[in-house]
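Dropping a structure here in structure tokens format, bear with me for questions.
We show some of the complex, not the whole, and keep each chain where it was.
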Amino acid sequence: MPIITFIDYAGVAVFAATGALAASRKQLDIVGFVFLAAVTGVGGGTFRDLILGVPVFWIGNRDYVLICTLVALVVFFGAHRVESRYKLLLWLDAIGLAVFAVMGAAKGMAITGSPAVSIVMGMLTACFGGILRDLLAGEPSVLLRPEVYVTAAIVGACVYTACDLILLPAQISYPAGFLAALAIRGGALKFG
Amino acid sequence: MPIITFIDYAGVAVFAATGALAASRKQLDIVGFVFLAAVTGVGGGTFRDLILGVPVFWIGNRDYVLICTLVALVVFFGAHRVESRYKLLLWLDAIGLAVFAVMGAAKGMAITGSPAVSIVMGMLTACFGGILRDLLAGEPSVLLRPEVYVTAAIVGACVYTACDLILLPAQISYPAGFLAALAIRGGALKFG
């Protein structure tokens, strides 16, 4: 498995875990866990692909649905253990956010060639899963909380897009965008 | 009209009626009735088609929009009569859920060939209309109520997909999935 695929799967799994934890807070049944995990895990990428007019990524690869289901089951049967590791999870979520901001921007850039659209795509991919999760779980949207969540996604997407525009190689632009998003979101978690 | 088309129309009409009843509870005007009826009636299938990358089903066939409008008008001008038949309506809704779970899974299977994706499609088609209705009407999502709604849809989609995988004919797989979903949702209504 190439490293980029592994990182992509890890991002989906981490977001799915946050969806399952939201289901846990709402005391849903096992199906609610799977549903919220799947919506959160693949929601952002689904919107990205629909808007870009390309095939939705999880349609051609059943791994994504299986990963979300597996993560939901793990959280369902071990929620008390995961709950006590909520801090770890916030950091994993920050990693997922950073990964998806860069990969959304990269897909937007590859397909449209427009920096403005690419930045929006990075933001959408990173944030829409969480927004859907909060809407469906009836919690205040992450948008309304005083957290630099969307900001981190935009900055990551901007840094990636800028690197790409000045023709830096992928080995530099991907990590640069990733680290920028992670630094901002991580800083908010640590000092916010 | 072939039987499958009739059942499809009936499913849309029943979901549209639940949307119109939500509008009635919120004391909306006639336009609110039509809007919620249409969103609930065709919302799930719209998401299914968008994600599968096929033309949205109600674009090429105006019957669906007309059915939703007609149902909304009937409920609007006769709501007191329908309201007193709420129990009947819950059962009709259960039938709609069962129909759409199977038809969503069948469309997913026909287009992608992936069982995991087909089950998700059955679930989406059956549940997303109701989720949109609750979001727009400002009511707690059906997801958060202690009803085996999503579960019934998933089980129906699973049974259909399993029948299809072992090459049973459509005359068996469709009713099998339908009856499985209806039994679970109906059981919840009767004994829940």
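When the chains are written out, they are named A and B in that same order, and each has its own residue count from 1.
We adopt the following convention: a residue touches a chain if its C-beta (ideal position, glycine included) is under 8 Å from a C-beta of that chain, and two chains touch if they have at least 3 such contacts.
As the structure is a computational prediction, the values presented were derived from the model and not from experiment.
The complex is built from one repeated protein sequence; 2 chains are visible, and the structure file as a whole lists 3 copies.
To be clear about the criterion, only the chains that are shown with their structure count from here on.
In the complex of the two chains, the subunit B residues touching subunit A come out as 50-53, 112, 114-117, 120, 123, 131, 135, 140-141, 143-144, 146, 148, 150-151, 154. By the touch criterion stated above, subunit A contacts subunit B in their complex at residues 26, 28-29, 31-32, 35-36, 38, 46, 50, 55-56, 58-60, 62, 65-66, 135-138.
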